[in-house]
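The other protein chains are all here in position, but one chain of the complex has been omitted.
All chains are identified by letter, namely A, B and C, in their written order; residue positions are counted from 1 within each chain.
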Amino acid sequence: MRVEIRFDPFDPLVELARYQSELGSASTRLGALTLFIGTMRDHNEGEPVEKMNLEHYPGMTERQLWRIVENAQRRWNFDDALVIHRVGDLLPADPIVLVAVWSSHRGTAFEACRAILEDLKHRAPFWKKETLPDRTRWVAQNTGGSDRRFP
Amino acid sequence: MRVEIRFDPFDPLVELARYQSELGSASTRLGALTLFIGTMRDHNEGEPVEKMNLEHYPGMTERQLWRIVENAQRRWNFDDALVIHRVGDLLPADPIVLVAVWSSHRGTAFEACRAILEDLKHRAPFWKKETLPDRTRWVAQNTGGSDRRFP
Amino acid sequence: MTIHVRYFASLRERFGRAEENLVADGITTVADVWKAVCEGTPIPDQVLCAVNLEYATPETPVHDGDEVAFFPPVTGG
Partner (left out) sequence: MTIHVRYFASLRERFGRAEENLVADGITTVADVWKAVCEGTPIPDQVLCAVNLEYATPETPVHDGDEVAFFPPVTGG
């Protein structure tokens, strides 16, 4: 399993291919890979967004991400997972997050991938600040989620 | 939206990158991409599998796949989808199926991707025959699914 | 009337052929086609049917020139 914070733009499909080649044939023999890629949109809440800054809490963010993946692994017993999250200055269409889960079972792969993403959105310390044509604004709280366990 | 039957091995990540580049920037501005890749396992029901033949019903398979994707699009209103399915002789670790769904909303992307995969498993005319060390066997019926609507 | 009949997977192997043209009278449904190619037996529950590339039931009507297919439960994905 791997969790990474990236300060520069990344290509999710290249990262995935690289991680799979590191895993070797094991990863492709598992039967199921479910993948989520989130990219920056050029609009939000009805307004055009020109760019975005993603802030994180170095140290805590990595620790929380790792715990999220570990908890999911314990619950779903999948075989492997890769999480990559961007920070810094982003432009529309830039990848923000990649969540990949390998498993022998498609149900496990889908459920664990989604749960990791939802937990990440609700527990990993990241904050988005959008630049609109005439001002900047902090993005309001993420909605929904598979498990609300804020202290 | 695109549905394809492939007679030769394919690389899901290459196919995905190619389709995204055809879509242009539109696809990456949608915010969410959910992807499932199914690969051939080297074991099934406790026995090692050496190779597999995937048979289909030319004409009907494409038509049913297209309908599955169309129905999902109507229900979830996602922005785009790509489905690729292998037929012919496969070896362990060969990709079998790719289902990709692009949407502005992560929930839509996850649910539609899974529903397309489940419908494909239960309605698309494909049949797997496995070669074990000492014999061949037809794979028994797929289990589970999001919607059972067999006539 | 002529019905083009196709068999897939384990049914193809059991019938020993992938397709055939059934030329007969008095055939009005998919069940009639099965009876004609399978010595009067009813269609087993596990056998799926299609008419002209669409899923069908034993009661689905068939017409001259139709393609009727029989196959086991599907196992793709």
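General observations
Everything that follows uses one rule, which is that contacts are C-beta pairs under 8 Å (C-beta built on N, C-alpha and C of every residue); 3 or more make two chains touch, one makes a residue touch a chain.
Predicted model, so just to flag it, every value in this text is computed and none were measured.
In the full assembly, the chain not pictured is in contact with A, by the touch criterion defined above.
If you put the hidden chain back, the residue from A:Met1, A:Ala17, A:Ala93 or A:Val139 that touches it is A:Val139.
When the whole complex is considered, the residue among A:Leu16, A:Leu82 or A:Leu120 that touches the unshown chain is A:Leu120. Listed residues A:Gly24, A:Gly46, A:Gly59 or A:Pro133: the one in touch with the omitted chain is A:Gly59. Although one chain is not shown, part of chain A still touches it, namely residues 38, 54-57, 59-60, 63-64, 85, 96-97, 117, 120-129, 138-142, 150-151.
As a working rule, only the chains that are shown with their structure count from here on.
Counted as hops between touching chains, the shortest connection from chain A to chain C is 2.
Mean C-alpha position of chain A lies 49 Å from that of chain C.
If you average the CA atoms of chain A and of chain B, the two centres end up 24 Å from each other.
With centres set at the average Cα position, the gap from chain B to chain C is 26 Å.
Annotation for chain C: residues touching 2 or more other chains are 77.
Within chain A, contacts with two or more other chains are made by residues 106.
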